[in-house]
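In this view, the complex is presented without one of its protein chains, the others remaining in place.
== subunit A ==
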Amino acid sequence: WSEMKVRFRLYSFLTVFQAHRRFCELLPPEHRSTEESLQTRVSLEQILSLPELKANPFKERICRVFSTSPARDSLSFEDFLDLLSVFSDTATPDLKSHYAFRIFDFDDDGTLNREDLSQLVNCLTGPGDDTRLSASEMKQLIDNILEESDIDRDGTINLSEFQHVISRSPDFASSFKIVL
């Protein structure tokens, strides 16, 4: 526990305890001892059932970004703590924007291209017919986004351009937050 406390110094000990409790609730009863809970991994479906993540359109991306397993389909307790500390109040805006970029990068290629942006907008507006943007509206929107943020004019947004855009938004740090 002391090693955990030192490593995750962004977090108070009490919150680590709270997080551990929530994590254990996802495990089957026989694996809930302390040593086992630190080693076992929880599958994606179980993490997605948490009430804090259930309604989030980016829940799969969040889990995949923080997962350290080779198949990116399960989270250990350390991954879970990573997730919580990035989304906590104490994380710096730089850290948050770094992870936001990874979450929005749907094809995991290190940049946000038109396809990524289109998927992002669809996640934000939802699947309903009256909220989805038409193809022409989507194209216009993505053109506007690229015109404003793509500084080196290569048709994609990289991390630094993304962070430049985010730095102009005073709301970002307070909305990129998950509280247990």
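Just so we're on the same page, a residue touches a chain if its C-beta (ideal position, glycine included) is under 8 Å from a C-beta of that chain, and two chains touch if they have at least 3 such contacts; residues count from 1.
Everything that follows uses one rule, which is that contacts and distances are computed from a predicted model.
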Chain not displayed: protein name in its UniProt record ("Transmembrane channel-like protein", "Mediator of RNA polymerase II transcription subunit 4", "Ufm1-specific protease 2" or "NADH-ubiquinone oxidoreductase chain 2"): "Transmembrane channel-like protein"
Interface with the unshown chain - residue positions in subunit A: 7, 51-52, 54-58, 68, 87, 89, 94-95, 98, 100-102, 104, 110, 117, 120-121, 124-126, 128, 131-133, 137, 140-141, 144-145, 148-149, 151-154, 158-166, 168-172, 174-179
